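Of the protein chains in this complex, all but one are displayed in their positions.
Let's look at subunit A:
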Amino acid sequence: MNLGFLCSTAEPWPENAALYQQLKEEQILLSDNASSLAVQAFLQMCNLPVRVICRANAEYMSPSGKVPFIHVGNQVVSELGPIVQFVKAKGHSLSDGLDEVQKAEMKAYMELVNNMLLTAELYLQWCDDVTVEEITYPRYGSPYPWPLNRILSYQKQWEVRRKMKAIGWAGKTLEQVLEDVDQCCHALSQRLGTQPYFFNKQPTELDALVFGHLFTILTTQLITDELSEKVKNYSNLTAFCRRIEQQYFEGHEKDSSTTAAHSSKRSLLR
């Protein structure tokens, strides 16, 4: 927990607040892209402007080793959870209007997304051999010369596989992982129903997180379309993504800020 931000409540949100991630076109992977988009969506929803800066070594600059991280004033905070806390300490919150039971529910659904969707993304990009060879290896180490690019990729893959083994995902097949994604999407779709956001009229950090992951899955070109098909099965989820894209991301045409349909590797949201 970054205790530094407890002293910063008096400061307003600076204009030069920046969000760091890996290079958008060539380097960033599915899971990191999803996490970054989730944070960007959250900050947009809070009306806190932030510049997106792409750096090849973003992962290494991050205090926790994970992207994205934000640099606000003299504070550096990484990952959605701590960023939500940080922003709250500065007086902005999306979930203040929720009662205790709703807050518990929100946290539970956020764990569901992390537990199933994020882990499935990591599995696909680091444990599925075809994806690893054709997408992950070329992208992950792309800013670096040979043999560093290969060494970094292998090292990261070894770390991720070790973790997958510890939580029991190493033995899963791709079909089982896709089943889990489907189960998760089904649950999210049921919970969303016909509402515009998960807690009806106003978006919360849960909406930002779900958007980050689903939108990225829908718009990233992988070896096959199996993953995005799982999400497309649920029309209220695709409508949800489109709604948030239109409301919070359209009209930001500058190169340095986030755009939803930007990378050449992605197909546009249909």
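The rule we apply is simple: a residue touches a chain if its C-beta (ideal position, glycine included) is under 8 Å from a C-beta of that chain, and two chains touch if they have at least 3 such contacts; residues count from 1.
Assume contacts and distances are computed from a predicted model.
Participant: Pick, from "IBH1-like N-terminal domain-containing protein", "Metaxin 3", "Coatomer subunit gamma" or "ATP synthase subunit a", the protein name that UniProt gives for the chain of this complex that is not shown.
Facilitator: "Metaxin 3"
Participant: For the chain left out of this view, which of A:16, A:155 or A:183 touches it?
Facilitator: In the full complex, the listed residue that touches the missing chain is A:183.
Participant: Would you indicate which residue among A:20, A:42, A:109 or A:140 is in contact with the undisplayed chain?
Facilitator: A:109
Participant: Residues on subunit A that touch the omitted chain in the whole complex?
Facilitator: Spelled out for subunit A, the touching residues are 2, 63-65, 100-101, 103-105, 107-109, 111-112, 114-116, 162-163, 166-169, 183-184, 186-188, 190-191, 193.
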